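All protein chains of the complex are present and in place, except for one that has been dropped.
We just call them A and B in the order they show up, numbering each chain from 1.
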């Protein structure tokens, strides 16, 4: 059973997503086509990469993921197909592949399947869908084009750490306005572990990792590791980002504090 | 063929819905997964219940409905699976089950399927999806956990009536801004029947039940029974709620009027 996902900046109000689905169904009437989201802000590869990085691994291996943004093929931004972690990704390489992948992909080829027509503004329908169909029908990735060695490297903001703590940033704000950082559970455990700490964001402080949002009272600040194993900062049942005045890329510091007697300094939260 | 629906407050712009779908497709690649909506306002169980109450019965019996909001499990809000009207509902009991069901459910169990990981912030993916898969594969509801007797009762605003008429309220405003009341066709027929009446909402009056929106001129006020058998108040092809200044929970009175000669008092609409 072919599983093909779509991630794009087409929005939900035009015919673009339906056109791609129709084209796939022409060849694969029983394909399972799943919208990841079409509400990526126009051209925002960084956000698309975040979404796809967190979504793809939930799907079965062998799924094909079409990336429908910034799809214009140029000499600098070739159309690629990558096999990574058992999944196929099809898109134009504007750096997005480097943002999705945490390690080297298993294989990358330049897409050489011909465009269906002489129009180049809708590659997702006229070329990527074709490649997705071929992969779903059992084509090897090598059948789609020549092996390609170098992906464009887009810098994702990685947290830095030393013996005093971790310096990270807000990389995503979700629909609840939970603020997701780039600090992974692994990094946190390596640097902080179970020692006392202070997390600082703007002028707010959090001293404890919660297990769930409801660990604190309604409207109160908490930190927890989300379902993607990234540290997030939230208000229980309230819109953290706007209430705390936090924006994307704001910095977050987690610092080790010397243990001291209870009561020396009252927690702010 | 497994049919699984999703209702949530995740919005359409993040990876949450796709993650749940992917997880289901891993086990059930030919499952039919239907989004009811992901645009419930955050944490709004009342609205989610309205949507689900009106949607579920259109699906075949045996369908599984995942409720993806307020999903954190606590002692007070356990994860439940309910069999009601031949359909399965999976969610945390914050009272939403009592708002969806109009009579006693056939069976309710506490969900004892283990969470997939030690993160508790995404139960829809890490626990509810698993239960939905098991039910779709033929598990009995009893296989998912111990029978549970008491649902949290959330009060839904029921209309009151006497010999003079019915006092109800606006419980939903739809995308056309039609204003849906909690007055059912049955209650209306019992109390008002075909006798002359005045429906009052704010300072507007309606004296007739229409069969369709186009019974009145464009922009004019009308009352009709919607496809969910609830009395609704609308403007033909116009945004009733904002034009009339009506909000959720505004009251609606339907009063019997003594029949009188035509012309004694001119209708306002």
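We take it that a contact is a pair of C-beta atoms (placed from the backbone, for glycine too) under 8 Å apart; a residue touches a chain by one contact, two chains touch by 3 or more.
Owing to the predicted nature of the structure, the values given are computational and were not obtained by experimental measurement.
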Contacts of subunit B with the absent chain, listed as residue ranges: 1, 3, 5, 12, 32, 34-40, 51-52, 54-60, 63, 174-176, 211-214, 224-227, 229, 237
Those residues of subunit A which, in the complete complex, touch the missing chain: 9-16, 18-23, 25-26, 29-30, 42-43, 72, 74, 119-122, 125-126
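FYI, only the chains that are shown with their structure count from here on.
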C-alpha-based rotation, subunit A on subunit B, 0 to 180 degrees, nearest 5: 120
Mean-CA-position distance for subunit B and subunit A (Å): 33
